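Missing here: one protein chain of the complex. Every other protein chain is in place.
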Amino acid sequence: MTGTSLADGGVQRAIARRRFLDLAFQALALLILILALGSLIALITDVWRDGFSRLSWDFLTGFPSRRAANAGIWHALSGSMLVILVTGTLAVPIGVASAIYLEEYSRRNLMARIIEINITNLAAVPSIIYGLLGLGLFVRAMGMGRSVLAGASTLALLVLPVIILSTREALRAVPPSIREGSYALGATKWQTVWYQVLPIALPGILTGMILALSRAIGETAPLISIGALTFVAFAPDGLWSPFTVLPIQIFNWVSRPQVEFQANAAAGILVLLALLLTMNAAAIWLRDHYQKKLS
Amino acid sequence: MKRFEPLIEWALLLCALLSIGTTAGIILVLTIETFAFLREVPVTDFLFGTNWTPLFATPSFGVLPLVAGTVMVSAIAMAVALPMGLLSAVYLSEYAPLGVRRMVKPILEILAGVPTVVYGYFALLFVTPLLQQVLPGLAGFNALSPGIVMGIMILPLVSSLSEDAMQAVPRGLREGAYALGATKMQTSLRVVLPAAFSGITAACILAASRAIGETMIVAIAAGQQPRLTANPLVPIETMTAYIVQVSLGDTPQGTLEYRTIFAVGMLLFLGTFMLNLVSAWLRARFREEYS
Partner (left out) sequence: MSDPATRLTALGALASRSSQHQHPPVDRPVKIHAESLNFSYGSTRALTDISIRIHPNVVTAFIGPSGCGKSTFLRTLNRMNDIIPGTRVEGKVLIDGTDIYGPGIDVVALRRRVGMVFQKSNPFPKSIFDNIAYGLRINGMAGTRSELAERVEESLRQAALWDEVKDRLQTSALAMSGGQQQRLCIARALAVRPDILLMDEPASALDPIATQRIEELVYDLKKTYTIVIVTHNMQQAARVSDFTAFFWLGRLVEYDRTDKMFTAPAEKVTEDYVTGRFG
């Protein structure tokens, strides 16, 4: 290679140096990705090592106890599931309706712009601020107390922007030619939206919904600040019942100095992660299943 | 059916307006309680006081220690997330073969989806003991460990938003650089990064806002001792952790202690709100540049 007419020694050395830097850069980037991946693995193995031995049927169906070895999480698990159910019932219809308005009806005027900017902004407001809103509005002003309904309402406001944004995305993916075809047959706007656009967008909407609810199920801070009690020792029996949720129970156990309770926290985390994994898997399955069906 | 059309449109609009109502509600609730708080505590004492002991018998309401704690943890988080996130974004956008991208992106998504209480556990019971082996002076509660873990948590945000910005840079710019004999690294660092600068800055500001508002990691692993210090090895308290601390206790409504959490919340809201606005503005400018 040396002595070719294309480049003299100086240029060649510069090229070699650049090559080396290029490789070093790639190696560094890969190292960082491995580090990120490594911390995920460390997190999971750590939790697994600490908590796996505590997992049992009794743990899942048991109630809190002063003795760590007897404590279970049924009260928190059922609380989480009820709260998420109510959150979804409140947030999904309103979120989907908002998205339909913004995507299909609004005339791109000033008001639509303001609503859009506002939603983007709400999506980035810290979750604990929603907790303060829930405390001031639902718990105090509306007199709901520290109930399931107050907690679910707070979480519904929290996930609303997420549902609106993902639903708009799904609606935007429906080809305009479908809408035209429907209008050309004499369909009204709502008929077009209801019979043609929504069914096509449904898998996308559901996927977004599941992801939004799986965010809600892991939320701790807003429920703590509305005062979801950490020492509730029973499963909630209705909308007005006091409640606790899985993340709060985990937080409660982590804060204890005894190693036994920390093992309970780890086991609780495993249950929470399993719940999240199931929800995400459902979202992915939905997306793939319907994508195949449509194409 | 046709008679109902206007009705339907109104109902949909009403739902869309609820989001405006949410913002209004947040501002209203925070403002009312903050004003009630400021009637008893002078605003200068609150903003510039260096002692935060609202639950003591002789209370003092200087918020600076909480602000300092928040800034320190967030700064540590950004020091972790920024270089790592940017490098991984450059790698994913410019270098990584399709197979690697397909594998790495879901993993980053999982990292972003882990509940914060789990990160808190990880910081307190894994990272802190690990760091203590290297830094013997590290307290059980400290700013360093939650800061690092928070950095890992916001890394996916920095990485994926920056990558989106880099992907939006037109191919022509890259090809121009390659045609001049630039290596991939030179192209990435000197052409693509500057071109995507405003988009990347927007991503970083959004990440900073997320770090400032993050609650559970610091509530679990940073401690509950508001102090004005630059030492990341000792227990501190952030604004968010303070709100949690009071919420866990049984502070009666209408007391000054109860109102402190709204005053602190107001500060937190205003801070993150500014950052979000700047980020949205930068993003809009970036989108205009390349569309």
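Note that the chains are named A and B in the order they appear, and that numbering of residues resets to 1 at the start of each chain.
The rule is short, and it goes like this: a residue touches a chain if its C-beta (ideal position, glycine included) is under 8 Å from a C-beta of that chain, and two chains touch if they have at least 3 such contacts.
All values reported here derive from a predicted model rather than from experimental measurement.
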item: Among A:L31, A:M81, A:A123 or A:I200, residue touching the chain not depicted; value: A:I200
item: Full-complex contact with the absent chain, from A:E180, A:D237 or A:D288; value: A:E180
item: Where the unshown chain meets chain A, residue by residue; value: 107-108, 175, 177-188, 191, 195-196, 199-200, 294
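Throughout what follows, only the chains that are shown with their structure count from here on.
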item: Chain A and chain B, separation of their C-alpha mean positions in angstrom; value: 16
item: Residue ranges of chain A in contact with chain B within the complex; value: 18-19, 21-22, 25-26, 28-30, 32-33, 35-37, 39-40, 42-43, 46-47, 50, 93-95, 97-98, 100-102, 105-106, 114-115, 117-122, 124-133, 135-137, 140, 157, 160-161, 164, 188-191, 214-215, 217-221, 224-227, 230, 247, 250-251, 254-255, 262, 265-266, 269, 272-273, 276, 280
item: Chain A contact footprint on chain B (complex, rising order); value: 1-2, 4-5, 8-9, 11-13, 15-20, 22-23, 25-26, 29-30, 32-33, 84, 87-88, 90-91, 95, 104, 107-108, 110-111, 113-122, 124-126, 152, 155, 183-186, 206, 209-210, 212-216, 219-220, 240, 243-244, 247-248, 253, 261-262, 265, 268-269, 272-273, 276-277, 279-280
